[in-house]
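Data block below; observations after.
Heads up, one of the protein chains got dropped from this complex, but the rest are sitting where they should.
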Amino acid sequence: MIKAGIIGGAGYTAGELIRLLINHPQVELVFVNSTSNAGNKLTDVHGGLLGETDMKFTDQLPYNEIDVLFFCTAHGDTKKFLDTNKVPENLKIIDLSTDYRKESAEHEFVYGLPELNKERIKQAKRIANPGCFATAIQLALLPLANAQLLNTEVHVNAITGSTGAGVKPSATSHFSWRENNISVYKAFEHQHLGEIRQSLTQLQNNFTEDINFIPVRGNFTRGIFASIYLNFEGSEEDARKLYEDFYKDSPFVIVTDKNPDLKQVVNTNKCVLYVEKHGNKLLILSCIDNLVKGASGQALHNLNLIFGLDETQGLKLKATGF
Amino acid sequence: MIKAGIIGGAGYTAGELIRLLINHPQVELVFVNSTSNAGNKLTDVHGGLLGETDMKFTDQLPYNEIDVLFFCTAHGDTKKFLDTNKVPENLKIIDLSTDYRKESAEHEFVYGLPELNKERIKQAKRIANPGCFATAIQLALLPLANAQLLNTEVHVNAITGSTGAGVKPSATSHFSWRENNISVYKAFEHQHLGEIRQSLTQLQNNFTEDINFIPVRGNFTRGIFASIYLNFEGSEEDARKLYEDFYKDSPFVIVTDKNPDLKQVVNTNKCVLYVEKHGNKLLILSCIDNLVKGASGQALHNLNLIFGLDETQGLKLKATGF
Amino acid sequence: MIKAGIIGGAGYTAGELIRLLINHPQVELVFVNSTSNAGNKLTDVHGGLLGETDMKFTDQLPYNEIDVLFFCTAHGDTKKFLDTNKVPENLKIIDLSTDYRKESAEHEFVYGLPELNKERIKQAKRIANPGCFATAIQLALLPLANAQLLNTEVHVNAITGSTGAGVKPSATSHFSWRENNISVYKAFEHQHLGEIRQSLTQLQNNFTEDINFIPVRGNFTRGIFASIYLNFEGSEEDARKLYEDFYKDSPFVIVTDKNPDLKQVVNTNKCVLYVEKHGNKLLILSCIDNLVKGASGQALHNLNLIFGLDETQGLKLKATGF
Partner (left out) sequence: MIKAGIIGGAGYTAGELIRLLINHPQVELVFVNSTSNAGNKLTDVHGGLLGETDMKFTDQLPYNEIDVLFFCTAHGDTKKFLDTNKVPENLKIIDLSTDYRKESAEHEFVYGLPELNKERIKQAKRIANPGCFATAIQLALLPLANAQLLNTEVHVNAITGSTGAGVKPSATSHFSWRENNISVYKAFEHQHLGEIRQSLTQLQNNFTEDINFIPVRGNFTRGIFASIYLNFEGSEEDARKLYEDFYKDSPFVIVTDKNPDLKQVVNTNKCVLYVEKHGNKLLILSCIDNLVKGASGQALHNLNLIFGLDETQGLKLKATGF
């Protein structure tokens, strides 16, 4: 059994990770660290775990009892922690924050997008788990980058569920405001653009065109639906073939020939991709669950890869359907 | 023109009251007091007013410029204010908080449920505006109390929109939690039971039976839907007649013979009532908009009555329908 | 009093139109024609009218009793009707279908976008009321067209509420499917592109660039939120000034300097516009209520113009806010 611990256990991604780990046949969750909740039951915070565990949050960090440590900490806090705490050399780390997503000679984190870096992940000791928008958008563009076909501006509109904004209450996560509401934020300037560009240039190093990204707040809790288009010379069939080929060994990416909807992926680790050609434009639709494929499911996928388990272990999740 | 001021202008009921007053042909809104927002535009807080007013919040209270003062303050704060501040003797006050809903020799507030106390309201100087649940439930029971027919336990289940819980963020008003969720709170012990009983005994002074009230948090923003039943000897037709007679002079209460749904009243000052007989039980369904009929619309109705205006002035609102 | 009739009274736009006309101080609704519902009460179909009218649907068309006839018919049916029925020469017609939106020598309908054609509308006898998406998108682009600044591709993503798809049940309007779901339809090929281009070229006749339009189905009932961008040389202030100037006499278009959200306009006849500059791109956000400004409210605005009434008569509607 792989033994796992979590730091920052009270947030949404931690809750989702715990719900997944609890049912993983080859992982044992050893501790969940949370300063603010130490001593409380996990189920006090993550009510959906009721009947599945009696574990309590702890303020301890018994590194010696675990093989892998997940950071579900706020952005900035993982780096702060690692800068000031000594963790055992051989402890695997999977960080869900943004802190180490930019690859650099100054740290040894590998960018944990399995569809891009599977072999490097298998050898890695430390993983920077991709952002949710970044996951949906990269998966929609990697096959084109791989074919050196990203040669014009890219237009992206992606709408996200409220869980992407975290558990801390804010004006835009107040039910009375958000219910039946739509709004745009950080247009053209979302912080995930950096990691998206890093991945695309990894495959197509001459890619310098703009990615015009409009993030939208949706009135639902889970999921990201991205609609993306750019100029594309080939046919729709060419495009679909490109995508199918690129993802033929990626168990969680499904290229469909039927116009998709978001709920097909909600509560699963899938990314559903769909292409349509109009004039000289290729439209790509990309759907993921932001908490699973966009965060905790992908983190678990990375665990599976690092420890040599079946990639889909613990991640064959029932779609909610409705 | 009646000149009005508001204290506590940043909350939901204040927002709704402002949106109503702005369009009232015989009222001029003179100031909106808010300590926390003084100097900001009303539209910074109440975005739906965009294009309708350039007014700013003030920390002043120019009593001499107004005829009526609305308190949209938190529960407890109206009393605290009036205990420590001197307001002009002849200034009308309409208080939306709970502070003076219990009638008492110690204060001169009249309980402002127009369907019960219309004549007293017309003569009143100070009005305690009813609670939202209290409004929906009383209107469903007053005709029976009036006919001395409340002689068994009353069973009430009422589901409310999130705006009933106010603008201050909380765990149960977080979108990620509340969306598609249902929960119960303060079962059998909701604070509105006092004012409900006060009104019922005003009409039927021997009423002592239990009111078993289960309040439910709904996953919508506006509205209260109450389902109520109790023993009733007569026929369904008898009951409907009783209701129609009792409300024949109440322009906002509609007794329908068709099973209603909540959205019929959303965004209006209506209360829709429906009765159905099953065995020895009479089922009464009662729907209101908690922010309009259950708060600010009713407050404006009270203003109309106090100043001798047409009751429906400024309150002929378009239902959203959808 | 202007006397009005409606053909096709059972759908959503008819319901909204009736709810508006009922409260219009200078219009009397004389009849609502519906073949399928003749003899039924309006309130049987449009429950939100309860307590406001006892009128019944009729299968009659007493032209001589009315001054204006609204067509709330399905697309195609207005033309079919007018091709086969003789209506009095002097009867004003306001058609909410798509049938006559393309201006042509073959018919005398004027495209009824008041912000573009106000003077022509005032003189018109027959009005083709704009489409909902078309309204939101045109209003976002007209100031640029007027300044001859539409010189590059335009990128449009617009999400619509379910009422835009009408009352007839379908797979994509089933609650169990649509709730918390997102999907794209008619990408690059929505039928409103024709009327949008017609209006833009009316102001900038050399405009030939692509309008890349991705329509999105949202999980809410009312409203359209469009995010639009294109290349723009000037500053953000230049752009805002352009918009403010263009709309200075348009009472329902509000140019805001604060990032808007959809619910600011829901249940109103407003269009809220907002501009933001990023690099060489101008982002324009445009929000309307699809049933009001995008359909029945705009139709009533046209009535006001045709009959010389105050433009805003009957259209000062309270935003729902929440």
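Chains: A, B and C, in written order; residue numbering restarts at 1 for each.
Here is the rule we use: a contact is a pair of C-beta atoms (placed from the backbone, for glycine too) under 8 Å apart; a residue touches a chain by one contact, two chains touch by 3 or more.
It should be emphasised that the depicted structure is a prediction, and the values quoted were computed from it without experimental measurement.
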Absent-chain contact - pick from A:G39, A:G76, A:G279 or A:G321: A:G321
Touch criterion as defined above, residue of C:R178, C:H192, C:R240 or C:K281 at the omitted chain: C:R178
Residue touching the undisplayed chain, where the options are B:Y12, B:F31, B:F57 or B:Y229: B:Y229
Contacts of subunit A with the absent chain, listed as residue ranges: 12, 15-16, 19-20, 23, 43-44, 46-52, 162-163, 179-180, 221-222, 251-252, 254, 256, 258, 260-261, 263-268, 270, 272, 291, 316-322
Residues from subunit B at the interface with the omitted partner, ascending: 155, 157, 159, 176-177, 179-185, 187-189, 210, 212, 214, 216, 218-223, 225, 227, 229, 259-263, 266, 276, 278-279, 281, 283, 285, 322
Touching residues on subunit C - with respect to the absent chain: 12, 161-163, 167, 169-171, 173-180, 219-221
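By our rule, only the chains that are shown with their structure count from here on.
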Copies subunit A and subunit B - rotation angle from C-alpha fit, nearest 5 degrees: 180
For subunit B paired with subunit C, centre-to-centre distance based on mean C-alpha positions, whole Å: 34
Distance between the centres, which are taken as Cα means, of subunit B and subunit A, whole angstrom: 46
Intercentroid distance (Cα basis), subunit C paired with subunit A, Å: 40
Numbers and ranges of subunit C residues touching at least 2 other chains: 179-180, 221-222, 260-261, 263, 266, 322
